[in-house]
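One protein chain omitted, others in place.
So, chain A:
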Amino acid sequence: MQSVEDFFLWLYEAHGINLTIFSDSWDRARFLAGILTTIELSVVCIVLSVVIGIVGVWLQGTRARAPRMAVAAYIAFFRGTPPLVQMYFFYFAVDRALSSLLGVSGGLVSNFGWAVISLSFFAGAFNVEIFRAGMSSVPGATIEAAEALAYTRFQIYRHVTLPLALRASLPALNSNLVNLVKTTTVAYAIAVPETLYVANQIWSDEYNVVEMMNVVWVTYLILVGILVWMMHAWEKNMRIPGYGAAR
C-alpha cells in the first residue's frame, strides 16, 4: 500500500494530478465508505422498489375500487414530481409531522432511512407501470387454462402471471433500476454520505475538483456496469427454451 501511496504522491508532484483517495488513507477511507453507502442505498432501494412494484400491480388488479384508486394516486404523485422534492418532503415535512404527532424528539427516521423510503417509492411507482405492461403481455388464454384447472386468483398470480410478466418486464426494469442507482445521488441533498457527497467533501478539503469529478464518473460507470451485467445474467438465466425472443 505504501508503494501505491508513493506513486500517487509522485503523480501529484510530477504532473499535478492530485488523487488523494489513493495517496491519503483518510480520504481513501471516507471515499470507500461513500461508495459502500451508495451500494447499500441502491441494494435496499432496488429490493423495496421491486416489492412495491409487485404489490402495486397486484392491488391494481383487484376488483375493489379503493386500492386501485390508491395505486393510481401513488403513481401520479411519485412519477409526476421530482425525486429531490420528494426527498425534501419526507425529510423535512413528513419527519417533523410524524415526530410531533408521536411526541418523539430529534426526528423519527435517519436521513439514510428517509432516502431509502423516498427513493423506493419513487422507483416503485415506475416498477408498478413496468410490471403492468409485463402482465398485459401474458396471454389471457394461458390464465384461462389456470382458471379451468381451479387455481385461485393468488395462485394464478404467483405461479403463472408473475413469472411470465417478470420475464417480459426485465428489459424495462433493467433501465429503471439503472436510473435508481443514479438517482441515489439525490440523497446528497439531505446529507447522506454517499459517493457524490464524500467526493464533494474531499474536493472541498483538497481542492482537487477535476480529479474527483473524474473519479465520480468512473465510479458510477462501474457501479451501473455491474448492475447491468447482473441484470443481463438474470435475464439469460430466466430464459425459457423455445419461448419468446430467445428462440
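Here, a residue touches a chain if its C-beta (ideal position, glycine included) is under 8 Å from a C-beta of that chain, and two chains touch if they have at least 3 such contacts; residues count from 1.
Throughout what follows, contacts and distances are computed from a predicted model.
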UniProt protein name of the chain not shown, from "Carbamoyltransferase", "Outer membrane receptor for ferrienterochelin and colicins", "Sporulation initiation inhibitor protein Soj" or "Amino acid ABC transporter ATP-binding protein": "Amino acid ABC transporter ATP-binding protein"
Candidates A:62, A:136, A:152 or A:214 - the one touching the absent chain: A:152
Absent chain, residues of chain A that touch it: 139, 141-142, 144-152, 155, 159-160, 163-164, 167, 240-244, 247
